[in-house]
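Next up is a structure, given as C-alpha cells.
Missing here: one protein chain of the complex. Every other protein chain is in place.
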Amino acid sequence: MKKTLAGAALAALALTALSACGSDSSDGDNGSSGDSTPQAADIRVWLNGTDTPQDARDWLKKTFEEQNPGSTLTIEQQEWDGLVEKLTTALSSESETPDVVEIGNTQAPTFTGAGAFSDMTDQLGDLGGDDLLQGFVDGATVDGKTYAVPYYAGSKYIFYRKDLFKAAGIDAVPTTMDEFVDDAIKLKQANPKPANFSGFWFPGQDWRNGAAFIWDAGGDLATDDGGEWSGSLESDESIAGLETAQKLFTEASGAPKDGNEADPWTPWCAGEVGMMSTPGWVTGLINDPKSGCPDTLGKQIGVFAMPGSDGSPAPVLLGGSDIAIASKSQHQELAQKAVALMLSDDYQTILAQNGLTPAKNSLASLLGDDEYAQATIAAASNAKLTPAAPGWANVEGSRVLEDLFSAIAQGGDVSELAAKADEQMDSQLNG
Amino acid sequence: MSDTAPRPRRTALPYVLLVPAIAALLVALGYPLLRQVVLSFQDFGLAQQFGRPPEWIGLDNYRELVTDPYLWRVTLRSLVFCLVNAVATMAVGVGLALLMRHMARSVRILLQTGLLLAWAMPVVASLTVWEWLFDTQYGVINYLLTQMGFDFEGHSWLLRPLSFFFVATVIVVWMSVPFVAFTVYAALTQVPEDLLEAAEIDGASAWSRLRHIILPSVRPVLLVVGLLQIIWDLRVFSQIYILQKAGGSTHDTNLLGTYIYRLGIGGGEFGMAAAVAMFMLVLTVVLTSPYVRAMLKQEGEA
C-alpha cells in the first residue's frame, strides 16, 4: 500500500515535468497560448465498477486540476450492470452527458457507429499511436475514423491444478491445442469422482471461450464480404473448431451443459476442476478466505495461456475497456486533456501495478515477470475481437451463440447447428 | 353516460376531482406514449438517438414484424404462458384470501407477514435466490430430491422448454400471489358481516354464501386484479430473462417480453421496439376485450 502510494507520488512528480513539455508543444501547434486555454469547467468522468484503483483516480483528479487551473475533474462511478441503457440516454443529453466515459471494448462498436462519441483520430498520434493496443483501436474505428482508445486490457487464460497434473502423469503444461485437448480428457479420466469433475471446465453457454477454438482452427464467427456480413460458422475451418469444442464438452467437461461461466471459483474450490479458462482476477477470489479456498486448492493454481495449434498462444477473445469522449460534451478540449492523462505512462503504470494490462504495448513489462504476468501478456498477444458487423449487438442480444454452444455441448450435430446459427446471424449482422 | 345515477345532478365537481389525476397522467405518460407511436413508424436506432434525423418508413417495422413466423410462435407461447400463470395466480391468491377469513388470527397474521416478506423482497434478490434453488449443480432442490433418494444429481431444470416454463411459472406465481391475496382480502373485509350472518341463519350453505354474497360484492376488485394479472403475465420479462441466462435455450423459451427486449432495446432498434410494443398493446386489448366489456357492463349496472 505504502509502496504504491509512494509510486504514485513519484509518478505525479515525473508527470509534472513531462507534461510541462507536452503542453508547450501543443501550445506551439495552436499558435498563441492564450487561445488554447479552454474555458474552465467541471469535467465529469464516468468510470465503471471498481476496476480503476483509487490511486489512479486520485492521481488523475489532482494532476488534471493542477494542469488546468480553475477547472475541476469529477469521477462518477457507474456500474457495469445497465451501462448500455445509461449511456444510451445520458450521451444523448447535452445537459446531463458526462464528458469522458469508460466502456467495455465489446460494447464500444454499438456506440462508435452511432455518433455518440467524438472523433479522436487526430489525437491518436499524441495518445500513443502505434504503441496503443491495436485490437482495441481497430474495434473502435468506423470508416477510418477512431472514436475510442484503449483503457486497459485483460484476456482469459488457463488455470490448472498442479497436483492433478502430477497425479495424472502430465509433466509439462500443453504447448499445442492437441496436447491441451488430450490433457483435458486425460484429467477427466483420471478423476472419476466427483461425477461432475471437469478436465476442462466448459459450461454450455460459454461461447466467449468457445470462439477461441473456432479462431484457432482458422475459422471465424462472421465475415465481411464487401460490406455484406454473413455468418461463417459453416466453413470447414469453423466446423473443425466447433468439433474440438464438442470433444471438450462431451469428453472433458462436467460443467452444466446449459450453464453459464459465472462464479468459476465455486467449482474450483469444490475440487471439480482440472483446468479452466478465466480472467486473471479470479486468482484473487480463490485466494480470499471469504470467497475461495486459499489454504487448500488455492495453493494448487498454475496458469498458462491457452496454446494454439501452431504452438503460439491461441487467439482468445480480447477483453478490456475503452475510453471515449461524449460527442455532446460541451468541453471537448478539456475532455481531450483528461483522456491524454488517462493514457499517460504514469497513469497506465498505476493500472499495470494493479494487475491490469496497460493500454500501450511498451508498458506490458510493468506487469512483472511472474507466471501470471507471462500468461496475461501471452494471452493478450494473439487476442481477437468479435466481428465488427453493425448488427453484432443483435446477435449477442438474441443469444444465438449461447444457444449454439449449449446445443453442441448436448451432443447435437455440429454442421446442422452451425448452419442454423449462420442463418439466424445472417438476418441480424447487417443491422 | 348513464341516467341511473344515484343522484343525477349537473355539476363541475367530478371534473375538478379528475384534474390532478389527468394532469399527472398526461404529463408523465402522454408525451412518451405519443413518441412511442411516432417511433414505430420510423427507422429509429442508436444513430437517431444521438442526433441523426430519423427516416419515416411507414409500416415497414410492422411489416417486418408480422411476416416473421418466429413472432407468431413467440406470441402463441406467450398467450399459453399468460393464461396458465394468470389462472394459477388468481386461483392461489383468491383461495388464500378466502381461507384467511377462516384462519385463526395468529395463523392469518403469520401468513400475511410471509406474503408481505415475499412481496417486499427486492427483485434482484428473489430472482437470484430462485436461480440458486433450481441450480443444476449446487441447487437446494436437486440436493433435497437426491437426499430423498431420487436421481436428481446434476439435473438441469431449464434444459427442456417445458421444464423451463414450469420453473418460470413457480417463480411468477410466487411473486404475484401476495399482491392478489392482499388486495382481494382487503376487499373481502368490506363484505358486510351481518348480511353473512343473516344468510347463515336462513340456512344458506357456505358455498351459496360464497357465490351469492361474497363473490358479487368483491367482483369489481376481482375483475381489475385479474385483468392486471393477464396484462402482467403477457409481458413477463425479468423472470424469463434471468432464467435464460442461467440455462436452457433462449430461442425456444423467448416470450414476447424478452423478445421485444432482444429485438429492440438490446440491439438499439427503438423504432422496431416501439412497433412490437404497439403490437402487444393491440394484442392485449383484443385478448382482454370480452373481459373489459364485462367490467364495463357491470359499470353500467352499478
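In order of appearance the chains are A and B, and numbering begins at 1 in each one.
Heads up, the rule we're going with is that a residue touches a chain if its C-beta (ideal position, glycine included) is under 8 Å from a C-beta of that chain, and two chains touch if they have at least 3 such contacts.
Keep in mind that, in the parts below, contacts and distances are computed from a predicted model.
Remark: of the listed names "Cation:proton antiporter", "Carbohydrate ABC transporter permease", "Membrane protein" or "3-oxoacyl-(Acyl-carrier-protein) synthase", the one matching the undisplayed chain in UniProt is "Carbohydrate ABC transporter permease". For the omitted chain, the shown partners it touches in the full complex are A, B. Contact with the undisplayed chain is limited, among B:V80, B:A198 or B:L296, to B:L296. Only one residue from A:W265, A:F304, A:Y347 or A:F405 touches the chain missing from this view: A:W265.
Taking the whole complex into account, chain A touches the unshown chain at residues 49-51, 76-82, 85-86, 88-90, 92-93, 95-96, 154, 194, 262-263, 265-266, 269-270, 279, 281-282, 285, 288-293. Taking the whole complex into account, chain B touches the unshown chain at residues 1-6, 8, 11, 13-15, 17-18, 20-22, 24-25, 27-29, 31-33, 35-36, 39, 49, 92, 96, 99-100, 102-104, 107-108, 110-111, 113-126, 128-130, 132-133, 135, 137-138, 140, 143, 174, 177-179, 182-183, 186-187, 189-190, 192-193, 200, 205-206, 217-218, 220-221, 224-225, 227-228, 231, 235, 237, 257, 260-261, 264-265, 270, 273-274, 277, 280-281, 284-285, 288, 292, 295-296, 299, 302.
The definition used in the following text is that only the chains that are shown with their structure count from here on.
Listing the residues of chain B that touch chain A in their complex gives 45-47, 49-52, 136-138, 153-154, 156, 158-159, 244-251, 261-263, 265-269. Taken in their complex, chain A has these residues touching chain B: 85, 88, 91-92, 110-111, 113-116, 195-196, 204-205, 256-260, 266-267, 327-328, 391, 393-394, 396-400, 402-403, 406-407, 410, 424, 428, 431.
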